[in-house]
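With one protein chain withheld, the remaining protein chains of the complex are depicted in position.
The block that comes next holds chain A.
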Amino acid sequence: MRIMVAIKRVIDYAVKIRVKPDKSGVETSNVKMSMNPFCEIALEEALRIKEAGRASEVVAVSVGPAQCVDTLRTGLAMGADRAIHVEFPGTLYPLSIAKILKALVDAEKPGLLLLGKQAIDDDCNQTGQMIAGLLKWPQGTFASKVVLDEENKVATVDREVDGGLETLCLDLPAVITTDLRLNQPRYATLPNIMKAKSKVIKKLTPQDLNVEIRSDLEVVQVTEPPKRKAGVILSSVDELIDKLKNEARVL
């Protein structure tokens, strides 16, 4: 079985986000970019499934600008067998990504599609669900445990829900999106970085896949949350009561 993993290049989790002065988006030039942490978890899960002998190949795919190749290299250094980069320089929304992924799935015919539950930049949490819909495959989102049963072609997925755990049984092929506690991703070791250099990254464009990129969404404005006002030190209880009554109006 082949596993396809979608990975996204995002602003590094530890970087302090700055909004562009014209409020059109966040500053990305000269900012450290890394693999979306949830995608890392998805890739790690795929690698573990392969190492357990339940998959034959792990293919990492990414859609976005030219630099996505760096993120795919990281994926290859972690252990993916090969990668596909669908290059598109402009803004992409989940539905476009899902359409591109559907075209890739049609071409590659994986038995399992793994994605991070969401990207930490736009926090959409839509792509996995949309691609499952387009493919008409069963979906297990927010997976905290994945068990494959190849003979019966089923995947058992534990999901973290409000009240506890929900266990689903999915017929393969299926879409699974990964949550934080599924696993702890491995580091890229030097020998694996070396091996990754000879692995292939196939380049495609949305046109190659016959996908038209358009969106019904428009970002109007991006702003920072309001800054917390500095506190004041009051000199007496009377003053405090006065403020609570007349300013905060809680008394």
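Everything that follows uses one rule, which is that a contact is a pair of C-beta atoms (placed from the backbone, for glycine too) under 8 Å apart; a residue touches a chain by one contact, two chains touch by 3 or more; residues count from 1.
In this section, contacts and distances are computed from a predicted model.
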| item | value |
| --- | --- |
| UniProt protein name of the chain not shown, from "Ras-related protein Rab-21", "D-2-hydroxyglutarate dehydrogenase", "Nucleolar protein 11" or "VPS9 domain containing 1" | "D-2-hydroxyglutarate dehydrogenase" |
| Selected residue (touches chain absent from view) among A:M1, A:V19, A:L134 or A:L180 | A:L180 |
| Residue among A:M35, A:V59 or A:I176 touching the omitted chain | A:M35 |
| Missing-chain contacts mapped onto chain A | 12-16, 30-32, 34-35, 37, 70, 74, 77, 120, 123, 180-181, 184, 187-191, 193-194, 228, 230 |
